[in-house]
Structure formats: structure tokens, C-alpha cells
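The block underneath contains the structure these notes are about, expressed in C-alpha cells.
Every protein chain of the complex appears in place save one, which is left out.
Chain lettering (A, B and C) follows the sequence in which the chains are written, and residue indices restart at 1 in each chain.
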Amino acid sequence: MALQSLDIIRRSATTTPSPGQRQTPEVAKLIDISKCIGCKACQVACMEWNDTRDDIGTNHGVLDNPLDLTENSWTVMRYAEVETERGLEWLIRKDGCMHCANPGCLKACPAPGAVVQYSNGIVDFHEENCIGCGYCITGCPFNIPRLSKKDSKVYKCTLCSDRVAVGLEPACVKTCPTGAIVFGTKEDMIRHAEERVRELTERGFAKAGIYDPQGVGGTHVIYVLQHADKPEAYCGLPRNPSIGPMVDLWKGAAKPVATLGLAMVAVGAFCHYVTKGPNEVSEEIEKEFEDEK
Amino acid sequence: MKNDPKKILRYTPFERANHWLSAITFILLAISGLAFFHPAFYPLTQLFGGGVWTRILHPFIGAAMAISFGVMFFSYRKLNVITPTDKEWLKHVREVVDGDDRNMPEAEKFNGGQKLMFWLLVGCMALLILSGIVIWRAYFAFLFPAAVIRLASVVHAVAATIMIALIIFHIYAAIWTKESIDAMLYGWVRRPWAKQHHPAWFRQMMGGDK
Amino acid sequence: MKVTRRTFFKVCAGGLGGSTVAMLGFSPDKALAEVRPFKLARSSETRNTCPYCSVSCGLIMHSLGDKAKNAEASIFHIEGDPDHPVNRGTLCPKGAGLVDFIHSPNRLKYPEYRAPGTKEWRRISWDEAFTRVARLMKDDRDRNFIPKNDAGTTVNRWLTTGFLAASASSNESGYITHKAIRSTGILAFDNQARV
Partner (left out) sequence: MTNHWVDIKNANVIIVMGGNAAEAHPCGFKWVTEAKAHNHAQFIVVDPRFTRSAAVADLYAPLRTGTDIAFLGGVINYLLSHDKIQHEYVKAYTNAPFIVAEGYKFDDGLFSGYDEAGRKYDKATWAYELGPDGYARIDETLQHPRCVLQQLKTHYARYTPEMVSSICGTPKDTFLKVCEIVATTSAPDHTLTFMYALGWTQHSVGSQMIRTAAMVQLLLGNMGMAGGGMNALRGHSNIQGLTDLGLLSDLLPGYLTMPREAETDYQAYIDKRALKPLRPGQMSYWQNYAKFHVSLMKSWFGDSATKENNWCFDWLPKLDKVYDVLQVFELMHQGKLNGYFCQGFNPLAAFPNKAKIGVALAKLKYLVVIDPLATETSCFWENHGEHNDVNPTKILTEVIRLPSTCFAEENGSLTNSGRWLQWHFKGAEPPGEAKPDADIIAGIFLKLRELYRKEGGVFPDPILNLTWNYKRPHAPSAEELAMEYSGKALADLPDPKDPAKTMLMKGQQLDGFAQLRDDGTTACGCWIYSGAWTEKGNMMARRDNSDPSGLGNTINWAFAWPANRRILYNRASCDPAGKPWDPKRKLIGWDGAKWSGADIPDFKPDVAPNDAMNPFIMLPEGVGRLFALDKMAEGPFPEHYEPFETPIDTNPLHPKVISNPAARVFKGDLEAFGKGKEYPYAATTYRLTEHFHFWTKHTRLSSIMQPEQFVEISPELAREKGIKDGDRVKVWSSRGFIRAVAMVTKRIKPLQVNGRTVHTVGIPLHWGFKGLARRGYLANILTPFVGDANTQTPEFKSFLVNIEKA
């Protein structure tokens, strides 16, 4: 068994612990929106590396293309023209899987091993185990996984787990012309991000900050935002993302409670039968009709 | 199969066939649904040819059950109107559970418990159909926002759990009440059975106030 | 057939048993997931330069086969050369998609000929192509070459044929093009410097 399988710390729909003895450094991809020129090199590099090709679409009156994430576009640039106190600002966000520490997709997935989390923090889909139910889409607070029309399996950014496993950075990180995307240990990335926030503050972005939402336990894709007080301005980046009460209930408490409940109904019935015996036609009535014979 | 001329017809062949269609589809749905619901049940997907087939089949089986259950609903909905007698019956349900039905109000074709069960199942079924459509990824889920899908997922799980519990109860009641299963299997019941469990109906079938 | 209560129970028990067995793990389980194999593990690497803009980013091209005699190389992946001082491994959206340029369905594969007034291309051989082009050139040059202008000054120019040179081809191609074209006396000679 390849070593990486030992790095799996969490596995969807699995009740027993995953092998977790081997520890690898926790990694993170940092997207510094203040350096991003929206060139889409990351989109191309992603498709090129992963050997996917989206459809050649149409123009919708915006630069965004493909317009949304798809099973073939695991990352897309989203462009927002926002008027701020500094005048017009063009906030361009690279959207894609955030690799949550507490991933909603993994929680929601009913297929054992279709969603896994490695000890380095990467949340990966294993399509051979995927059954195509789309529960991960329901579970994701960032609306990331996409169901393929071709094979009915879900796809999303793998943070190039295959590259990271051999010591390379993800394809989007490597290609990024301006260094808006950088990669390293999460610790280093937080430090790098803090430096960037300091520099942005000096340049007059008083509310610059890091986006590493704690509602999902932190993420392994983090943003530096010029306006961290307004994440929604970045094409609807959620302010406080979390798995949410519904998914928590559905994939949390409901499971044991319901299972137990059903077991109790069954057991209760069994006990009733044992204690009370069958409900048969009374002798009295039987006799009544015997007379008729 | 009417092997005894004195027996009473409780369920027509069509009713029986439809009931068992519902029953079978329900069992398949429960097994496959549970497989998605809790990892402990996931191996049940093997009965359907694996996870992917289970995922594909479940909603279609659901659609089949919805039709069959719908037929039942329309056939039985009038018979299941809850009357004051039924309410009285339900007030005394503890005695029934204890195995003492001597002081119970007279049950019609369906007793108060069965009628309550009927409406609970109808409610669950309605919720399951509606929420099932919302979360049917292949055809409909893309029409709904994530929040609705999340709610529907919970509704589906809760309604399914309740329904499974009700059906366990229903099956148990059938096992516990001897000869009930025969009624649904063969359609005919013995007169003593009818008089014992559904006196009002029995009288009606006998053509008067016997 | 009369199904007794007993047989009914048997069927139920059988079903339950079967599913229990499945649940106990007799069903074929999947191997524990692991990452996708690294696709460049043994590819052949060739150093190149991006042909698009004048940043001239360093590239590493990965091709099939290990350059053995019996293998035909085909480039399947291109990424930036991390040692290159300018691009340091990065590539822009055009450069990152170069592999699709190499394999574009619109790449020309054979010399083609379109006769005057016709609607289609006809495949021809290189020899036919060179012969025809040289013939057209010579006929035009011989007819229209200007050895002396009206004032009697030697000008040795050929104005009725022109040449537009590539600007993404190598210096070596450019050099030999210049050398060959000037020797014919062509003056209508230009490249993409302006546009």
C-alpha cells in the first residue's frame, strides 16, 4: 500500500479510525487578491495538469469564463467591479475548493472513501468510490463540488494532491505570474499573509486581512483580502461559513438517534410479543362461529 | 383463493398486489436509504449492485412506491376518515396493547390505530416525495438553492426514519394480530377474525346488525 | 401455493441474514484511497522558450517515451522552467495552455494548393510545392525585375513580389529568410514589428 494512503486522517462514511500514524506538514495555498491580475493562468494550468477540458462556451457580458465551476473547471476567476472609498476597484477572486479543516463534503458523503482528508489538510475526492448522490454538494458551505454530466461523479480541486505528494506545489500556484498564489506550510502561509496585510495596511487598505474562516475549522486555501470587513464584495465570499445546522443535524445527531430509535421500535415490538403473546381471536367468538358449522 | 365459502373478502386481488408492491418497494427503499443514511448500513448497497446502482435505483423505486402508495391512498382515504368512535378507540389503545380488547369501541374495516397509522404514513410519504424530488441530484436538485436542499435532506431523513418506525410497527402489528398477514396474502378472512377485530365491519359485511 | 407463517418468516430471516452477512464485511470492499499517480514520473524533459510574447518564458516540455528508437515523442505537458530568471517557473494563461497549441486540430500537416477560382485545397508534395513556388517567383522576377531606374542608376530591385516574415520563428529562421529574400532583390519585406 502506497504511503500516501497512510496519510489519510479522515474518510467519508467510515465509522472506524483511518490510519493516522504518519504525520505530514499541514499545507496551505495562499491567494493574495491584492496581487491578482485575473489572468486565468491558474484556470488553464489546472485544466492542463488535470487533463480536463471544459466546453468552449459563450460570452455572458462579463470576463468570467467559464462562468462557473464545472466538473472540468475546478477553479474559476470571479470578477467584481466595486466602488469603494478608493474609487473603482476590481476585486478578482480565484474560486475553488477551500480544503476546509472540517469539510462539509466529507461529512455529508455517504460513500465510504469517496471523500478523504490527508494529514497535510488536503480534502480529496476519490471518484472510484463516488456514487454520484451529490450529498457533498449539499454539505459544502462554499458551493464547490460539481457533478459530471458524463460520469455522474463529483469533481473539484484536489489541491494537486498528486503534485504535493511528490513535493511539488499545485499547478495553479506554480503558474501564477504575479505570485498572487503561493504555497507552503500553513504556518508559513499565515506568516506570509500577515506580512502582506501589513504592507496593504501601509498602502492604505485599513481593513486588509486574512480569510481563514474558523467556522469550518480554518481552511487550507486562504485569502488575503484588501477589504476583509467585506468578504461578500469578492463575488459573495461567505462571511462566516460553516457546515450549517441542517447538515449538522442530518449527518450528525440524526444518524445515531434515528438508528437507535428504529432499533428500539424493533426491540420494543419483540418484547411486547414475548410478554403479551399474540393477539388471536378469542375462544368465545371462535365458539360462536363453531356453532354455525 | 376462497377455500371456505364462509370467509369474508377483506382485500381484492388488486388491493393485495398493490399493497405488496408498496411493501416491497418500501423495503428496498428503506434498505437503500439506510445505506446512504449511516455508514453501518452502507454494505446493504451490495444488494443493489453497489453504491452507484443503489443511488440510481433508490429514487426510481421511490417513484414506483409513490404511485403504488398513491393508489392506496385514493382507495382507502374514505375508509380512513377518523370518526369519534375511532377517537374513543385511540383513547383506549393501552388496553389493546395489553391484549385486552373487550371494552374497545367497535372498529370498522380499519380501527383507530390503523387509521392513525394511515395518515401518518401519508404524511411521511408526502414529505418523502417532496423532499426526495428536491434532493434527486440527477434531475431536480440543480433547480433548488443549497439551503432548500439541505432542509430537504433533513426532512427526507426524518420522514424516512419515522416511516420506517411506523412500518416496523405495522409489520409487528400484523404479526402480532394473528391471521392478519393471511388477510393481506389471500384476501379472505374468517368470520370469527372479522368479528373479533373489526366488529362494525363484520356486521356490515354480514348485511345487517347481526 | 400456501405460504405459511413459517415460510414467511424463513424468507424474511433469509433476507435479513443475507444483508447481515454483507454488513459483516463479506461484500467486496474498495482498496483504501490514495493520491493519483504523479504523471511526470518518467517523462522526458526538453527545455524550450514560450513562443507567444516577448517575455520569452522558459519552458519545460514533457513528452511520452524516453527517446528510445522505437518510441515516438509526443508532448503531453508543459510547465514553466523554475530556473529561468524571468518567469521563475510561472506561465501566463496562454503559455500554460501551450500543449493545446502544439496539438491544435488546426495545425497544418501537408503542403496544400488552391487553384485560382476553386473552392478547395488539394494536398500536394513538398517537391511540387517548391517547384511551383520557385516557378512563380522566377517568372515574376524575370518579367518585372528593375535593374536600373529611369535615371539610369543601378537599383536591382524586384517590387512585384513581397514577403512578410514571421516574428515567432527563431533568429536562425529569420536570418536565413532575410539572406535568401534580399538576394532576390525584394524590397517589400516586413515583419510583425509594427502590428
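Methods note: contacts are C-beta pairs under 8 Å (C-beta built on N, C-alpha and C of every residue); 3 or more make two chains touch, one makes a residue touch a chain.
The structure presented is a predicted model; accordingly, all values stated were derived computationally and were not measured.
Novice: Can you list the shown chains that the hidden chain touches?
Specialist: Spelled out, the missing chain touches these shown chains: A, C.
Novice: Write the list of chain A residues that the hidden chain touches.
Specialist: Chain A touches the chain not shown through residues 34-41, 43-44, 47-48, 53-63, 65-66, 81, 83, 87-90, 92, 177-180, 196, 199, 203.
Novice: Under the stated touch rule, tell me which residues of chain C contact the chain that is not displayed.
Specialist: Contacting residues on chain C, toward the hidden partner: 44, 46-59, 61, 63, 72-75, 80, 83-88, 90-102, 104-119, 121, 126, 129-138, 140-142, 144-145, 147, 149, 153-180, 182-195.
The rule is simple: only the chains that are shown with their structure count from here on.
Novice: Whole-Å distance, chain B centre to chain C centre, using C-alpha means?
Specialist: Using C-alpha averages as centres, the distance is 64 Å.
Novice: Chain A to chain B: how many Å between their CA centres?
Specialist: 38
Novice: Which positions in chain B are in touch with at least two other chains?
Specialist: If we look for residues of chain B contacting two or more partner chains, we find 40.
Novice: Among all residues of chain A, which ones touch two or more of the remaining chains?
Specialist: If we look for residues of chain A contacting two or more partner chains, we find 112, 129.
Novice: Taking the complex as given, what residues does chain A use to touch chain C?
Specialist: Touching chain C: residues 1-2, 4-5, 8, 11, 19, 39-41, 43-45, 47-49, 112-113, 116, 118, 124, 126, 128-129, 158, 161-163, 165-166, 171, 174-177, 179 of chain A.
Novice: Residues of chain B touching chain A in their complex?
Specialist: It comes out as residues 6, 35-40, 42, 45, 50-52, 54-56, 97-99, 101, 135, 137-138, 141, 146-147, 149-151, 153-154, 157-158, 161, 164-165, 168-169, 172, 175-179, 190-193, 195-197.
Novice: Show me the residue ranges of chain C that touch chain A in the complex, using the header's touch definition.
Specialist: Touch list, chain C to chain A: 30-39, 77-80, 82, 87, 89-97, 99-100.
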